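Of the protein chains in this complex, one is absent; all others appear in place.
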Amino acid sequence: MSDIVSIIQRVLGDVDLVLGWTATGAGGVAAPARFQTAAEAERAVFNATCVHNLAVHLPRLKDQTVGIVAKGCDSRSVAQLIQEREIDRDRVKVIGVRGLGGSIDVRKIWRFHGYGVPVDARTDSLFIDGKEVDRQEFLRQKCLGCRDMDPVIYDELFEASGSSITGIADAATVETALSETGLGTSLTAAEAMSAAGEDESRPLGELFAKMNSAERRLFWREQYSRCIRCYACREACPMCFCRDVCIMQTTDPHWTGAGVDAGEAEMMQLIRVNHLAGRCTGCGECERACPVGIPLMLLMNKQNQVIEELFGYRAGTDLEARPPLLTFDIKGDSRSEK
Amino acid sequence: MTTVVQAGVKATDPLRPEPAKVIEVIAETANIKTFHIAFDEPSLMEAFTFLPGQIGQLGILGAGESTFAISSAPSGRDGIEFSVMKTGVVTSAIHELRAGDPVAVRAPLGCAFPTDDWRGKNIVLVGGGIGMAPLRSLLFYLLDNRGDYGDLTLVYGARTPEDLCYADNRRDWEERPDLDFTATIDTVCSTWDGCVGLVPSVVEEKAPSPDNSVAVTCGPPIMIRYALESLEKMGFREEQVYTTLERRMKCGIGLCGRCNLGPKYVCTDGPVFSLTELRALPNGL
Partner (left out) sequence: MKFLAGENIPELLEKLSLLSEVWAPRELRGSGGTVMFERWRSGDPLDLEHFASLSAKDMVLPRTEKLFGFSYAFGGAAVGNPFGAPAESAGGIPATAGESIRITAAEPAGNVVLFGARACDAKALTVLDALFDQTDGKGYNDPQYRARRAGLTVITLACVTSDPACFCSSFENGTAEKAGSDLILYPVDGGFLAEAVTPKGETVIESGVNSRNKVGSARGPGDSDPETGEAASGLTLFEESALETPVLAVTAKVEGLEGLRQKLAAIFDDLEFWQAETEKCISCGYCTYACPTCHCFNIHDEMRGDREGVRLRSWDACMFHLYTQETSGHNPRPTLAHRYRNRINHKFSYYPENQGEILCTGCGRCIRGCPVGLDIRDVLRQAVECSASPGEGGDR
């Protein structure tokens, strides 16, 4: 088994730069970094705070050959970018990470232990300020019930040998589980939310699943009312590579108003969700980057689930697959009823 | 920097435009029109003053506003003119305007050419394409105050004869004995019997003396670059050369943060800059 430094150094023989991490964030957590030389790569680390999906940089680095350290979930973004021909398979070397055992929600640590507290987040244990804590408690929500422990594509493999993950994350399971909890469906958004606020361990998705459509509408209005239109969700998304011709900012045509209010924000987010139908790999970077904590993945996860049910498709899990909503086959079965 | 003039735009509410109307639309070229506009409020029109080089925001409420040089004569009392090249959303909407249509105007903004400091000097104007707009206003001013200045030279060029603006003015300028005017086009053309050649080379051929002179150049960036080279070759020093700059602007009053070159804002510290000022700025020229 090779350590991450020597793998990166090896890959640097084939590419211009490698995207990875150094332990230079507050309290020793990981921060993204680029390595161009073997000497620079000496600083590379891999641990459970390597939460960032570095695939977001790939469409911006098309003029170079790039190596990328990719967790299982990140590798789906790389694969989807290749499927959409946004990047060239031959110009990217993927260092896949296997068996991470889930990554750590650093913000949650900061919230309860203070920003910048020393964090030692190994793949099988977690120390905060020198004291070992229950790792499971600080796992990112999206890592619970992970289905992407193994990278989809890789040229090199880094074995992280992390602990196993328990817990549930996907909405389908949530709904089954909830039907047994006896939670009524008559919750108002506010009640639902205050219940969520009182019990941190209960995923928002659980409560959301129990809301009726009017309650959901109320819920989203409240959430979107604090959107500041900073577009961090878009910029953090590896699949939002339209960049400067994004529909949210074009004035010709003028699709969404630029005013900042819940209605416009809702419009903007619904457009964004639609544009990512069958393309979202569920990495959750949009939600992580949102400065006002809007649970953007609730809607995205729901859509991903529906797409999987309808088309049997999970974005970025098969290089050969054609994304369902990027397909228009006039002679295909879908037109046979005509 | 140069003379600061801020009369006109409401000091109390600088982002609020004044309702105005299009009086006349003159099609200059295939993609440039000049809009003669007047404020709805007659007292405002009477009190309106500006100096050459200043800019204004011309807009259509609902479509937005854009920054343009004022191209008319500062002495004109019946309105102000903006020459607008059709390039984007706002300028396309402006190009649809007809006489009588309502517009909204914030003017004047920015600093003017330091014409007071230039009294007694020879003035060389070097313009290209739409860049003639501020020079036209300046030329009107100099001709209105002809006795205060020495020799006046104007070289104005465009790609083809059809790309030259201000046909009526050009006839007047050609006839004036107190102005040395040359219109030039880039390449030979059957409908043109005038001067042919790129603006900077024509300026070099005319070779106005740098002694006691000021040169002002405005046009496409590439033309400005070569014109500056030519002027320096002819002996013009940095402090004798002026230009006006264009940047994307929103507020026009130094708040919104777009148009700065280093610490200087094109909307308030400019758009007129001397070459000395520009070269002192990071990324100036």
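Quick notes
The first chain written gets the first letter, and so on, giving A and B; residue counts start at 1 in each chain.
Quick note on the criterion: a residue touches a chain if its C-beta (ideal position, glycine included) is under 8 Å from a C-beta of that chain, and two chains touch if they have at least 3 such contacts.
Treat the numbers as computed from the prediction; the structure is a model and nothing was measured.
Note that of A:214, A:247, A:260 or A:326, the residue touching the chain absent from this view is A:260.
When the whole complex is considered, the residue among B:30, B:47, B:99 or B:167 that touches the unshown chain is B:99. If you put the hidden chain back, the residue from A:34, A:91, A:122 or A:302 that touches it is A:34. The set of chain A residues touching the chain not shown comprises 24-27, 29-34, 39-40, 52, 56-57, 107-108, 110-111, 114-116, 190, 193-194, 196-197, 204, 219, 222-223, 226, 228-232, 235-236, 243-244, 249, 251-254, 257-261, 285, 288-289, 291-295. For chain B, the residues touching the absent chain in the complete assembly are 4, 6, 11-17, 19, 21, 40, 60-65, 87-89, 91-93, 96-102, 104, 221, 246-248, 250-251, 253-258, 260, 262-263, 268, 282-283.
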